[in-house]
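In what follows, a single structure is set out as structure tokens and then discussed.
Omission of a single protein chain aside, the complex is shown with its protein chains in their original locations.
What follows is subunit A.
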Amino acid sequence: MTTAPSVTLVLPSVVAMVVDTKRIATRGNTVVSALRSAFEQYPQLERHLMTESGKIRPHVLCVVNGSVVPREKAPDFRLEDGDELLIHQAISGG
């Protein structure tokens, strides 16, 4: 059995307050699987990043190794060992 890639999930400060940590060591082949793995450690995190129907929240932006992942590609975006998954607030308008 292959172990899923080791990923560092980096939370925005406002969400980091919920779990009292900014960086979470997690594992996952995709963005969503890495998030789900993090939710197993911190169940209270899920409501802040996912909708009730299990999708990434509309204004949650995923950034992998410094590059923005387009929203439609985010759930299944492939991750590799050592990747950093940064969560950011998606801001629209001005």
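Quick note on the criterion: contacts are C-beta pairs under 8 Å (C-beta built on N, C-alpha and C of every residue); 3 or more make two chains touch, one makes a residue touch a chain; residues count from 1.
Throughout what follows, contacts and distances are computed from a predicted model.
In the listed set "Cytochrome P450", "ABC transporter permease", "LamG domain-containing protein" or "Exo-alpha-sialidase", the entry agreeing with the UniProt name of the missing subunit chain is "Exo-alpha-sialidase".
Note on the undisplayed chain: of the listed residues A:Ala4, A:Val19 or A:Val63, the one touching it is A:Val19. As for the chain not pictured, it touches subunit A at residues 12-15, 17-20, 43-44, 47-49, 57, 59-60, 89-90.
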